[in-house]
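Note sheet for the following structure.
Note that one protein chain is taken out, while the other chains of the complex remain in position.
Up next is chain A:
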Amino acid sequence: MGEFKVHRVRFFDYMPSGIRALAYNRDTERMAVARIDGSVEVFHSSDRFFQEKIIPGREQCGIEGLSWVGQRLFSAGLNGGITEYDLTNQKVKYTVDAYGGPIWTITGNQQGTHLAVGCEDGTVKLFEVNEDKIQFERNLDRQKSRIISLSWHPSGSKIAAGMMDMIQIFNVETGHSVHRMLADRGVGTSRSKECVVWSVVYLSDGTIISGDSVGMVKLWDDQTGTLIKSHNVTKCDVLALSISQNEDSLVAGTSEGTVVQFQFVSVVLGKDDKEWVRTRTFKNHTHDIRAVAEITTAVVSGGMDAQLVVRPLLDKIEVRSAASALRKIHFPHRKLVSCARKSGLMLFQYSGHLELWRLGESEGKATPGSSLFVKRNPEKLLHLKVKGEDHIGCSAVSPCGEWIVYSTASSLRLYRLHFDNNNVSITKISKLPKVLSSANQLCFSSDSSYLFSASTQSSVHLVSLSQSGCKFVGTLKPKSGSHQAIHLLAASEDGKWLASANSDHEVHIYNLQTRKVHCTVPVYSSAVTAMGIHPTTNCLFIMYADQQMCEYSIEQNEYTDWSRTVQRKGLHRFWLERDTPCLNVMFNPQNPSHVILHDMYMLCIIDKSLPLPDDKTQFYNQLTLKSLPEEQRKSHSHAFKISKTFKDILFVELMSDQSLVVVERPLEDVATQLPAPIKQKKFAT
């Protein structure tokens, strides 16, 4: 079917940031994740854990806690402020200083009326959640040591606070401490070290569960303030606890990277006498687990090794499916690389800087499977540091390679590149139109004459680019529907159409000549993960998080026949079971029936002219085809041609010269750059 020249790129040193906090909203089924670099992400737990929203972090942010109040998300951190996020436009809404020094923990009550934060100065501060802001209400009795962890009683009348060496129970009404429970320090040398109560959970029956730095999970009675039971979970710290909704299961994350599950079960069969019993241990992390959350059917954990692990609880799953498999999310579900297709440049987006590279050149020919001689090595042309503390949210390089644009939460910057021989110079375009203050997504038209900037209210600003500078042309707005932020943009090759996808799964197609909405693709239940407009037929190809795909003819304003056939016949089981979303859709101009897709583990070319595989066909058939003689291949091949040559793929792009750029980030390389995990005694070492 075809040979491709592939640039295998492994010099993008992308380092995912460690996970610091998790908060799950059961009503909306959204998992909020805070990372150490201050970014906050929202995953949709029932849509294959697709990363719907990313709010980029900033330097020195130091988020320590996350909490949902209704549909509103709050965070607090070591900079002493409480932040509310504007999830619609994916940015920070406001930050309120709590005036209590660094904040270690934040938690909202179940009633959704108050937020409690635990501060370095030993105070628990209550904030009232108002319609559009939060308002400081009062302090609870000030304690001598910092407040590390907090948990509301479900009734909202009491708060348990974990501190150094002790746990306090406060009456919210009076603000006074009701009970003080002392946590034992470790034995031996650790006796001199304070016991940090890293996490507390207050159950509706009055039981308080704590996890501490001695490695104990302890159960306390809030009536008497006494210890009921203690479980030694680990030799190091128990850093995080999470209770299931019906309070019959508890998970504890330790700094050894294990998650330990406790269940509230009757010890004697048929009796009502229930006890907390340690049941299962999961080991999916190599480093400290900083946050755990038990959601309906799974345990979600995250920590210093930067991966989000969704471990299904098989006893709670009725039907085993791809949606209920163990899932490890390593990389963001966004493109961190963009390519200047026509000039062989790559732009790498790091959190604090951009790197522009020129691809290498090869010489001679080689047989499939082998490497070509590299005549010219890839070259780093540019290292562009971000001004200010905000991290980069999105970036793009124009197809011609002359323009670079990036946006942070507070600013958008456009640069023009000049190449003369081997020198690269860069000029910042000043006097940008005011509307270009910040963007959720950026995209250039294929002839590099226009810049599309996705802005608030699902709108897209249109800016024309020329030698002299840039000029605001107009704004594309959807007629109606949601105002969720746009996370994907796709421009057509002929410069006539622009497609935008937002996190409410809406895909709008604009006519760039009339600057009006041309049509809207019927909303599907799953999020759009990638899309692209075919250069010749102007059909929009869309990939969804549940691995479904569709092809929508813009000109006909309907699904194409091929798309309908796919929907009717269904996709192959193996295709649907893949657990990473497709992140790019490319087309091969030389072969209009080909669509190129990739996810983290594979590269796929769909040949629309070939029959679709059914569940009886061998799906991964490349090796079989390779062994067959040429004439028999045709009868055995089907539309999905999948190459598993590449691993840990961050990005794939098809360049104008028909060569593929595959940016890999091997997980082993990421692991070697992580800080050393807790040293553990292994047998015979």
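Everything below uses one rule, namely that a residue touches a chain if its C-beta (ideal position, glycine included) is under 8 Å from a C-beta of that chain, and two chains touch if they have at least 3 such contacts; residues count from 1.
Basically, contacts and distances are computed from a predicted model.
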Omitted chain (choose from "Ribonuclease P/MRP protein subunit POP5", "Ribosomal RNA-processing protein 42", "Nucleolar protein 11-like isoform X1" or "LADA_0B01200g1_1") - UniProt protein name: "Nucleolar protein 11-like isoform X1"
Selected residue (touches chain absent from view) among A:N377, A:Q467 or A:S635: A:N377
Interface with the undisplayed chain - residues on chain A: 1-11, 360-362, 366-372, 374, 377-378, 605, 622, 625-626, 633, 637, 641, 643, 645, 659
